[in-house]
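Encoded as structure tokens, the structure appears first; notes follow it.
Note that one protein chain is taken out, while the other chains of the complex remain in position.
We just call them A and B in the order they show up, numbering each chain from 1.
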Amino acid sequence: MSARAVVTGLGVAAPNGLGTEEYWKATLRGESGIGPLTRFDASTYPARLAGEVTGFHAPDHIPGRLLPQTDHMTRLALVAADFSLADAGADPEKLPEYGMSVVTANSYGGFEFGQRELEKLWSQGGSHVSAYQSFAWFYAVNTGQISIRHGMRGPSGVLVTEQAGGIDATGHARRHIRKGTPFVLTGGVDGALSPWGWTAYLSVGELSTREDPRRAYLPFDADASGWVPGEGGAVLTVEDEEFARERGAGRPYGEIAGYASGVDPRPDSGRPPVLRRVIEQALADAGLGPRDIDVVFADAAGVPEPDRIEAEAVTAVFGERGVPVTAPKTLVGRLAAGGSALDTATALLALRDGVIPPTAHVTDPAPGCAGLDLVLGAPREARLRTALVLARGTGGFTAALVVRALDGPWPRSA
Amino acid sequence: MSQFTVEHLKALLEQAAGQDADAPALTADTLDSSFGDLGYDSLAMLEVASLAQRQCGITLEDEAVSDADTPRKLLTLVNGLITADAA
């Protein structure tokens, strides 16, 4: 068997677009999903911008029975999974129950739901806490709810590595495919846009406190002032190539060709960050050299020091201005595990259409980032066969994923 | 609350377990259907019981709740306790 893992479906719930094509068009047009917080009154907080998924009316998408037991971000995850399956043209009822897995990344669980129940607990007492709290908050909730909704009984799980999660989950999905489970829903959706979640974001000390959505999140820019949290992410349908062909799936977006991960050493260890090594391992895993990579989707911290570290690692591997680099997440903010899942979806869309979406709003790269060939201003058309997606999560969790377009006609001959 | 009516129960079920357009509605005809057949799982019923206790100011024993497996039985149970409290 081939054990080649191909992506056959994308489902996106992003601040600048609900639905894959809506998101992609908005991204190429440079439409931002970052704006003043509307979900709650943020006037007392020093940072007041976020990437909120707008135009999402849950009852339009989610069965009524699921509404009382799900947090907002789980509803987004269920919708993204539906989008992904529809895009893949897959009907789970017709696929083998133990041959379908769900591997999602998550960072916060259902935090708005959790805040509501904590409020009841502390203000009214324990007996007021909902029967759904036991799972609506926990990190495994999206995988559990997606598996139940679609009858997916294969090996499933949840990885937590903050921003790196979407890539780690996708790498793990490939692992399942290589071990014989042919159909995996993966990626991640995150979000914690409630006052309690916002307080946790603020504790990092890196949120931009600017009011102008166009100047708040400027990774690699001399004027970088921090980042903007967002919600949403992407669910990817990943399949064994032969399985996809036999069930008559449409042409895959690409192949999960390489993956590697690591965690940074203690800051006082005197050892370097692992990003460069992780990039090199991912390339080696894909059997590719630096010159084979056509575009890099950066983690793009928006904070000068990590921006410089990322720029140095990319430059060390690819050379000065050796590869186009972009960060379309400048239009949506940082979505934790959802961010790297969304970046992976974006990279696959870029391969499909031969166009690199730009790093929005950035105009003046910082001196330490001058070695990057940043795609700025407008989309750049290019012949794209491979993309490298990078993520660096809080705590030093670092992951790299190589996606590659398929050669030749589809379906391929057996 | 002096009486726990079908309308009260309907509102409570919706709060606890949401609406399902495909599930049978709670009417005079379905008062003796099991909650399971009406599309409410055990978790939903725990949530319903919890809400009923708070809204009606009563205490529901675990076993009594699991025995009250139809709308009519639950209405009878809750109303019996409300009356007992008032007495």
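By our rule, a contact is a pair of C-beta atoms (placed from the backbone, for glycine too) under 8 Å apart; a residue touches a chain by one contact, two chains touch by 3 or more.
Note that in this section contacts and distances are computed from a predicted model.
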Fill in the blank from the handout: In UniProt, out of "Beta-ACP synthase", "NADH-quinone oxidoreductase subunit L", "ABC transporter permease" or "Menaquinol:cytochrome c reductase cytochrome b subunit", the chain dropped from the view is recorded as "Beta-ACP synthase"
Exercise for the section: Out of A:N16, A:S261 or A:T315, point to the residue that touches the absent chain in the complete complex. Expected result: A:S261
Exercise for the section: Out of A:F83, A:F243 or A:F318, point to the residue that touches the absent chain in the complete complex. Expected result: A:F243
Completion exercise
Among A:G64, A:G89 or A:G144, contact with the omitted chain is made only by A:G144
Exercise for the section: State which residues belonging to chain B touch the missing partner chain. Expected result: 41-43, 46-47, 50, 62
Problem - Touch list for chain A against the chain that is not drawn - result: 1-3, 40-41, 44-46, 69, 96-99, 102, 106-108, 111, 114-115, 117-127, 129-131, 133-135, 137-141, 143-145, 147-148, 150-162, 165, 168, 172, 175, 178-182, 192, 195-205, 240, 242-243, 246, 260-266, 269, 271, 274, 277, 336, 393-397
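Everything below uses one rule, namely that only the chains that are shown with their structure count from here on.
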Problem - Cα-centroid distance, chain A relative to chain B, in whole angstrom - result: 42
Exercise for the section: In the complex, go through chain B and note every residue touching chain A. Expected result: 15-21, 23, 39, 43-44, 46-47, 50, 53-54
Problem - Complex contact set, residues of chain A against chain B - result: 63-69, 127-128, 130-132
